[in-house]
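Note that one protein chain is taken out, while the other chains of the complex remain in position.
Now for chain A:
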Amino acid sequence: MTSTIERPAPVKRRTTAQQSARTGARAAPLFGLPAVAVVALLLYLPFLWTTYVSFTDYDGLASPIWSGLANYKAMFSDPDLTGALVNTLLWVAGMVTLPVVLGLLIAVLTYGHKWGTWLRLPFLLPYAISGVAVGVIWGFVLQPDGALGQMLGFFGLPGAHTGWLQAGPGNTLMMIVAVTWQAAGVNALLFVVGLQSIPAEPLEAARLDGAEGFRMFWHQLWPQLRPITTVVIGLSIVGSLKTFDVVWVMTQGGPGTSSETLALSMYKETFVLNDYGQGAAIALFLSLVTFAASILYLRYQLGDSREQG
């Protein structure tokens, strides 16, 4: 194919290049259009419709009727929904502590370790498993008198006959443990990336001065891990606000609504109770909180890519 192309004469070279650069600028929108079109049609347009519907009374059949802030007021007064709000806050609190602290611990202990990659592998494995599969596995582990109960009984510990998932807020806490099992490894990997970016010389100097163990961590490593910690916490908040899969599989939000999260309430209000307006209000509320949390860490990401061009 290339053999048939004739090189333009040297004299014309510059003008051809300039001309093509101009054609490039003119044709550029054509290459960008498909991306903008799918994103606009399938993400932004639905986003706008949901925003509108959240201020209306709408069952998906008759036309939406404007109802102002009624759906938002219900979110903070309806006991089922305030329960879901509290559970969602529990999820956020749980996910910014347990998997983050564990991830940091695993990262610091394995970083620079001879077998670091191998020692990290058990923690990374659950990350490759879907939320649904995590729910199936932990639903099994947490059965009444199931794997966890039998283990506690074997060691003569109390709680062998606890129904782990049968009452709130205990069921939410146990599901946070299940997701911690899945998420700690990724956080560890992110912290390792952070540790790799710390220059070695100051650490070496501190070590020569006799800094070691916890003191080394607190005074030397921790301050330099601040940017990556922000990213990890931002991602944890965003992820925990969306908690759906694991809860859907393990308890379906029950018993009753005791373990419902807002993401689950949104699904139920919309597709089970046909209260589209209420579902939309929950979705928009979640989006606003997510957006606020995203700003935390997107600053770092977009900041980086902007510098590049």
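Basically, contacts are C-beta pairs under 8 Å (C-beta built on N, C-alpha and C of every residue); 3 or more make two chains touch, one makes a residue touch a chain; residues count from 1.
We adopt the following convention: contacts and distances are computed from a predicted model.
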Name of the absent chain as recorded in UniProt (options "Aspartate carbamoyltransferase", "NADH-quinone oxidoreductase subunit H", "Carbohydrate ABC transporter permease" or "Cytochrome bo(3) ubiquinol oxidase subunit 3"): "Carbohydrate ABC transporter permease"
Touching the absent chain when the full complex is considered, from A:Trp66, A:Trp218 or A:Phe271: A:Phe271
Contact partner of the left-out chain, one of A:Ala70, A:Val141 or A:Leu173: A:Val141
From A:Gly24, A:Gly159, A:Pro227 or A:Gly256, residue that would touch the chain that is not displayed: A:Gly24
Footprint left on chain A by the chain that the document does not show: 5-8, 13, 16-17, 20-21, 23-25, 27-32, 34-36, 38-47, 49-50, 53, 60, 106, 109-110, 113, 115, 119, 121-133, 135-141, 143, 145-147, 150-151, 181, 186, 189-190, 193, 212-213, 231, 235, 238-239, 241-242, 244-245, 248-249, 252, 263, 266-267, 270-271, 276, 279-280, 282-284, 286-287, 290-291, 294, 297-298, 301-302, 305-306, 308-309
